[in-house]
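Note that one protein chain of the assembly has been removed; the remaining protein chains are unaltered in position.
Chains: A and B, in written order; residue numbering restarts at 1 for each.
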Amino acid sequence: MSGPATGPAAGLRVDLDLPGRLVASFEAPAGEVVAVLGPNGAGKSTLLHAVAGLLGDVGTVEVAGETWSGPGVAARLVRERRVGLAFQGQQLFPHLSALHNVAFGPRSRGASRAESYDVAQRWLDRFGVGALAGRRPHQLSGGQAQRVALARALASEPAVLLMDEPFSGLDVGVATELRLELAEHLRAFAGVTLLVTHDALDAFALATRVLVLDGGAVAQEGAPDDVAARPRTEHVARLVGLNVLRDGGGLRAFRPSAVGVSLAAPDGSARLRWHGEVASVSRHGDALRVQVATDEGPSLIADVTPDAAVELGLAPGRSVWLAVKATAVDEYGAERL
Amino acid sequence: MTTRAALGRPPALLVAPAVLAAAFLIVPLVALVVDTPWGDLWSLLGTTQVREALRLSALTSALTVVICVLVGTPLAWLLARVDFPGRAVVRVLVVVPLVLPPVVAGVALASALGRNGLVGGPLRELTGTTVPFTTAAVVISHAFVALPFFVLAVEGAFRSTGAGLDAVAATLGAGRWTTFRRVTLPLALPGLLAGCALAWARSLGEFGATITFAGNFPGTTQTMPSLIYTELQGDVEVARTLSLILLLVSVLVLGALRERWLRVP
Partner (left out) sequence: MRCGLPALLCGALALGLAGCGEGEGVDDGDRELTVLAAASLTGTFTELAAAFEEAHPGVSVRLAFDSSATLASQAVQGAPADVLATADAATMQDAVAGGAVPDGARTFATNTMTLVVPADNPAGLATFADLDAPGVDYVLCVETAPCGAVGATLLAAAGIDAAPASLETDVKAVLAKVAADEADAGLVYVTDATAAGEAVATIDVPDADAEVLDYPIGVLEQAGDADLAREFVDLVVSAEGRAILTRAGFGVP
């Protein structure tokens, strides 16, 4: 089986119109790793399922020049699409060994037993779990099982790799390790990757592009750094730890470290100060991150030194004032980048 | 892992009825074992009639299980995995023989496959063969009452193994038959075995439908239950001994099977 074609038609093109679930339209060239972010119910899983063909004939999905579904064309069945799935919970076949799991794809597509096992073993080796080939899923740790799941997804040489929170449920250490390994594999992967995640680290360590979904529509699209610096959604703002406020038609963003906390009302522009009650205080690196529910409604975060926190007596319920300098505020437009 | 002992003693409110239920089930069986003259057992086992009945019971129950597996498994799969129009109705109809009194089942079978039945009539006219009074009729009666048990057990197994893995298999390029063969069926195997055990047990004990539809004749249609009922008319002691024989056979087989179907992969 040859890999995806090169040329202007290579990559992934999606155009979905499912009212009430997801309305999205975007393109990604071959090799792109697209992180799909958004709150629950935003339509992220719907997007993956639509591309995989699990939703039947919906919208337009074009991959590597082939039309998987679209107007006037009979939609390809799931098994006719070259997708690799790595969803949370691994979903490895519990009754098959790791080797048989990974070999399942090649075998189903017609390769001989010997060939499939060969391919499977090589992929397991590539993921560092070659020695576990004979083990059943219940005999594998979370991290090992996830590696097998990824190997299985890639072994069938897909044109699109779909991942849904691949590191959820894993130890932080294991997840970190796996993330680094996955970054390597994705760099080598010639197809398009869609990675749904709730973890900012995933997005920014692995992705070359970020797609933000909210309420069933695309809220923002762009390079990871740009989205992180100028998020248009509260969800991403929270994810990256930035204060973002809507101001008329535009957005204002400022870091928590730029926010000053005081007990008395500060001087300065009324636009740049807020009053409210402390909702929570938690450690954040060397500082303490204070979450304040402002009187106007939005909740803001401020980073203070531990000493300052003690001095101000910051505890949940404490009435405080927040202020930020105009120079620290980044204003940007509301239209999609 | 929490040790069960750490959770405290089981409440009497649960233990008392449970003990009652167990006693309710076990005491009659114990009474049968105690009450029956064991001495007659061997001599009875030597008679042709008893041996014939045992052979017939063994044969028909084995064939019933085979039929259930061959036609019941696909039906269970269809009900669990495919959303076809009228599925809810079919599901209910499949279970109806379960609640039907066995004699009524026999009457129904006679209406369908009797010499003048809906299917039996044309069959006699075309081929000259009739179904009642044959061993085949016995197997048919058994399969009719045992199939619902089997389908229920296996459909439950298919449902619980989840359609999620079916989707995964599809993304890996497997067609529906391959998915069934390599994923769905292996995972449902414990449920399948449980279904076989249920079907076998139901078949072994089947009497009402058999005697109404297939008849009762030594060697052809007289299974153990029919023989026991016949003997009840005459020598109750013989009937008791035969009941004991059937009980022992059942206990042996179920005992051997229970281990297999309780072990989950």
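As a working rule, a contact is a pair of C-beta atoms (placed from the backbone, for glycine too) under 8 Å apart; a residue touches a chain by one contact, two chains touch by 3 or more.
Given the structure is predicted, the values throughout are model-derived calculations rather than measurements.
Within the full complex, the chain left out of the display contacts the shown chains B. Checked against the full complex, the candidates B:Ala58, B:Leu98, B:Leu189 or B:Leu232 give a single residue touching the omitted chain, namely B:Leu232.
For the chain left out of this panel, the touching residue among B:Gly156, B:Gly175, B:Pro190 or B:Gly215 is B:Gly215.
Counting over the whole complex, chain B has residues 110, 114-116, 130, 132-133, 211-212, 214-217, 221-222, 229-236 touching the chain that is not drawn.
Heads up, the rule we're going with is that only the chains that are shown with their structure count from here on.
Centre-to-centre separation of chain A and chain B, using mean CA positions: 52 Å. Of all residues in chain A, only 52, 54, 77-79, 81, 83-85, 91, 93-95, 104-105, 108-109, 152, 156 touch chain B in the complex they form.
Chain B meets chain A in the complex at residues 164-165, 167-175, 178, 182-183, 186-187, 265.
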